[in-house]
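Moving on, here comes chain A:
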Amino acid sequence: MNNITLFAGLFLASAAVADTPVLTVYTYDSFISDWGPGPAVEAAFEATCGCDLQMVGAGDGAALLARIRLEGSRSEADIVMGLDTNLTHAASETGLFTSISTAADYTVPGGWNNSLFAPFDWGYFAFVHNTDLESPKNFKELAASNLKIIIQDPRSSTPGLGLLMWVKAAYGVEAASLWAELADNIVTVTAGWSEAYGMFLEGEADMVLSYTTSPAYHIIAEGDASKKYAKFDEGHYMQIEVAGKLASTDQNALADQFLDFMVSDAFQDIIPTTNWMFPAVTPAAGLPDGFPKALPDSQSLIFSPSEAAAIRTGALEEWQAALSQ
Partner candidate 1 sequence: MAGGVIAVIIRIIGGGAVLVALLAFSFSTVLAVALHGDGLGTLGSYDWQAVRFTIWQALASTGLSVGIAVPVARALARQDFKGRSLLITLLGAPFILPVIVGVLGLLAVFGRAGWISQGLDLFGLDRLSIYGPAGVILAHVFFNLPLATRFILQGWASIPPDRFRVADSLGAQPWTQFQLIEWPMLRAMLPGTFLLIFLLCLTSFAVALAIGGGPRGTTIELAIYQSFRLDFDLGKASSLALIQFVICGTVAALAILIPLPRNDGHGLGLIHTRQDVQSNRIIDFGFISITAAFLILPLASIVIRGAIHLPELPNAVFAAAWTSLWIALISTSLCIGMALSLALSFARTGQTTQKLVEVVGILGLATSPLVVGTGLFLMIFPFAHPMSLAVPVTAMVNAMMALPFALRVLFPAIRDTYVDYIRLRESLMMSSGTWLWKVILPRLSKPLGFAAGLAAALSMGDLGVIALFADPDLQTLPLMLYRLMGAYRMDQAAAVAVVLVAQSLALFWIFDRGGRRHATS
Partner candidate 2 sequence: MLHLNQVEFTQGSFSLVANFKIQTGAKVAVIGPSGEGKSTLLHGIAGFLKPTRGNIRWAGEPMPNHPGLRPISLLFQDHNLFPHLTVFNNVAIGLNPRLRLSAPQKKQVSLALQKVGLQDRNESYPSDLSGGQRGRIGLARVLLRQRPLLLLDEPFAALGPALKDEMLEALDNVLSSNSATALMVTHDPQDALIFADQAILVADGYASAPQPIQEFFDDPPRALKAYLGNRT
């Protein structure tokens, strides 16, 4: 190749790149990892959108929101995907998000009705244990037993905050005394989910705070049926993960297109075996074998975003007081 054709080639290539619109999606880091949904989602969307989908990882959900608050209206992000309902209240209050028209036949227990955010997956928090252990039936039974559990810190971890809300939703004003009863069952409190789950797999505790879908990973990906979750009769707290569009986006139509794609089968099919969560819209093909069933609505606990925001500080203080004894 001589210099002229090389130059022309480079020019054409860059011109082609310049013509391709870029959609920037901020999400949590594990979404974009090689083992998360990111690579498949990017390939599927780029196959239809004629655009360049750039997914940027920013810690976990809470760090993601902090990032957006730091950047404010000058953010390059068009979409923020990966906040949960514990965060959406604070996210709405920033005024950085704009309303969306995304609609779908959501299979999220309790339904979904929010003009700023659309859900893409959801799950139940649960204690996971080995199948040779008889599950406690509820928090009370757990607290009365000698079972050892590892939990995550609500201040640094999403499941940790989920457990805080779970106990509050199940026990209300008695949450503080339940925590006090649970204190001697707690081996330790880790900063993140990975530490806790890793320590559990190494045998440091009988149960670990995770999701009802965690055993499905071991069954489907590893062919290992030795894990199950303890079904509590108080019900299980839900985590609903959502995406929203930033008001400052310069790719308005493309952002809408992405949100529509997000609730379509092409995206939802990817979720169960990469993010190990329930898809927000059960795809036509259904859930893979080995996946748990959704619980009845009465067993699916969740606070509305504004309730969650109002409860959090008080619940956290109860937790700290009970476990600092």
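How were these candidates chosen? In short, all candidates are chains of the complex that A comes from, given by their letters.
Convention: a residue touches a chain if its C-beta (ideal position, glycine included) is under 8 Å from a C-beta of that chain, and two chains touch if they have at least 3 such contacts; residues count from 1.
Only a predicted model underlies this, so the values are computations on that prediction, with no experimental measurement involved.
Which member of 1 or 2 touches chain A in this complex comes down to candidate 1. For chain A in complex with candidate 1, the touching residues are 29-30, 32-36, 54-59, 62-63, 65-67, 69-71, 74, 76, 90, 148, 153-156, 161, 183, 186-195, 197-199, 201-205, 214, 217-218, 221, 276, 312, 317, 319-320, 323-324.
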